[in-house]
Each structure stands twice: as structure tokens, then as C-alpha cells.
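Report on the following structure.
Missing here: one protein chain of the complex. Every other protein chain is in place.
The block that comes next holds chain A.
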Amino acid sequence: MQTGTANEPLVRFTGVQKTYDGETLVVKDLNLDIQKGEFVTLLGPSGSGKTTCLMMLAGFETPTSGDIFLGEQRLNTLPPHKRNIGMVFQNYALFPHMTVEENLFYPLKTRKVPKAEARAKVDKILQTIKLESFAKRRPTQLSGGQQQRVALARALVFEPQLVLMDEPLGALDKQLREHMQLEIKHLHENLGLTVVFVTHDQSEALTMSDRVAVFNDGVIQQIDSPQALYEYPANSFVAQFIGENNTLMGQVNAIDGDFCRVSFGDGLGTRASRSQALTTGVPTRLSIRPERIRLNGSSEGLPNRFKAKLHEFIYLGDHLRLRCELAGNDQFYVKVPVSELCPSLSVGDHIDIGWRDEDVRALDAS
């Protein structure tokens, strides 16, 4: 995890609220600091307020209350064309009547950069995105990935303090998307950019970001490094939204430091790491990642062991997923590498499964 070099954050949201109709808040009391050089992703389902946040930062929406700062400057009243923020749009928004080169010159022209200097900058950025030979083409003559790179270059060529990206990879196919994720990440590292990235794709967020802010209902549910988000989700929304997840409903019996005892199903019980909000006697939702569950022999010696009924094998090439039934939940998945699976298993068998205390997390029951 990368921390900012300056003490003062580059971007700062304080108490920002936004409503479109005067009745419901799309963004509720947002407080967010972004350090210089950081790659922050706003992640959330559609309608969670993440794009609205980005648009407020870009200047296309104004906050209903609260302040946004970029460095020392209060942005609320500054029109978008004076903010010096680069933006990559969802569908690239490359100007179709201009060539690649003209698109790249555009932000330099509006800033009245001298011709020779602008030329040098455009050439350099074309080299960075490896599209020198496409300078005279029109955007419609490029592939999706190339268009994406040009859009990126256009947002970077005038060296803005901040780059915003609004689901820039949504239109690409899976392979190209993964390639571009790395490419953007490398650009961020090499050029020392500060990036605010919006996506609804959790794997994209985990791959690229220094920090991820998970949005739901206009509120940041959790903001943390990808690893912390995955391992220690703060609430059940985050646990479900990030990665795969098995859930079991239970009740907290006792609190023991960072852990607690939870009873679930018919007289079963486990120790689990707990989120802060839990107290003795409240209902809870247990969250266990499918890959953290051990099977049969390898589950021996684990503190929490149970019998589960095997319902289905799902073959996925590099691994298998077993659909089991545990404590009445027949959507309980276990992820096993193909090589580690015992060949004698068959559907209907009762198998031993188990997990460590720290691999199961007791969260709010909602």
C-alpha cells in the first residue's frame, strides 16, 4: 500500500451531499481524502453514488452541500474547464471528426501551449501509448483497445494534477480489459499519477488500486487496501460484494477479544474473527471464502470441523467447485484445486470440512 508523499491530501471531500430531486440523497455525507500519487478506486453497484462523486470532482455536478478541495483550491464554484483535471470517459468520447493527433493536441490548444512544445508533448505521449503510426488515423479506424489508449493519452497529455476514469474498460472484452488494467497501472506507477477510478467490477478494483472505496446507498461502506478489503470486510455488504463468499446465519454467544463464539444451524458452533459492531446475543452473518475451506484429510486438526453433504461438482479447469449443504444452506461452495481432489468422492457423500478461526468472519446480520 502506497501512502502519499505530502502531508496534505491532494483531493479532499468534506461532508459532501448530493441530491437530484430534493428528496433522496444520492451521496450522503461523503468524507474522503486522496493523497498525491495514489490510485483510488470508487467501487460499487450501479446507483451507489460512485459516478456522482466522480462527476462532482470533475465539475459536471455540483454538491448540494459540503466542500471539495483540490490541493488548496476549493472546487465547488470553479467551472470544469478551469480545474485542470484529466478525465477518461466511459465510451472514450474521442472526437470523431478529428484524427488521433488532433484529439491529443486539443487540450494543449485550449491551454495555448506553444506549437513546438505541444508537438513534443504529443509525440512523447504517442510513444508512451505505442501508437505513433496511428497519429493520422481517425478514432473510428482504431480498435477498442487503441481507442482506449488514445483516450487515456488525451487525458494525460496536458499533465493534469489528477486523472479521473469513469469505467474506462467497460466496453472491452475480458482479455483486453485485463491487459489494459495492467497498462494503466504501469502508467500510474511510471508517471506518478494520481488517479480516481470508478468501476463496478470488483476484480478490476482489486488488481489496480492502492485503496478501494466501496460505495453503497451513497455511503462509503469501507475504504481500505485491496487485501484488507478482501480479508477483513467491515460489513456483510462488503463481504458479499468483494469476491465469492459463503454465508451462514448465526448468533453471537461470547466475545473474546478480536474473536467471538457463534452458534449456527442445529447446535453447531465456531469461533470467528469479528467486526467491531458485534455484541453478545445479537444475530450475525458468518462469511467464509470458498478457497479457505479445507476438505477431508486436510481439515484434520482444524478447530472448526463439520460434516457437509456433497451436492454437485462444478469443473472450472484450474479448480473445482463443490456445492455442499451445511446447516441447511445448500449453496455452500468449497473451492479445491483439481490436483488435490480425492477421486473417490461422489455426489451424495458426507464430507468433512473445516476452517481456521481467522478465516471465518462474523459480520452484521443485515
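FYI, a contact is a pair of C-beta atoms (placed from the backbone, for glycine too) under 8 Å apart; a residue touches a chain by one contact, two chains touch by 3 or more; residues count from 1.
Just so we're on the same page, contacts and distances are computed from a predicted model.
Trainee: The complex has one chain missing from view, so what does its UniProt entry call it, picking from "4Fe-4S dicluster domain-containing protein", "Xanthine dehydrogenase family protein subunit M", "Cytochrome C oxidase subunit IV" or "Spermidine Putrescine ABC transporter permease component PotB"?
Mentor: Hidden chain identified via UniProt as "Spermidine Putrescine ABC transporter permease component PotB".
Trainee: Using the definition of touch stated at the top, determine which of A:G49, A:P107 or A:G354 touches the missing chain.
Mentor: Hidden-chain contact among the options goes to A:P107.
Trainee: Touch as defined at the start, partner being the missing chain; which of A:P63, A:G86, A:P233 or A:G354 qualifies?
Mentor: Candidates A:P63, A:G86, A:P233 or A:G354; residue touching the omitted chain: A:G86.
Trainee: Residues of chain A in contact with the chain that isn't shown?
Mentor: Here the touching residues of chain A are 58-60, 79-87, 89-91, 93-97, 106-107, 110-111, 138-140, 154-155, 158.
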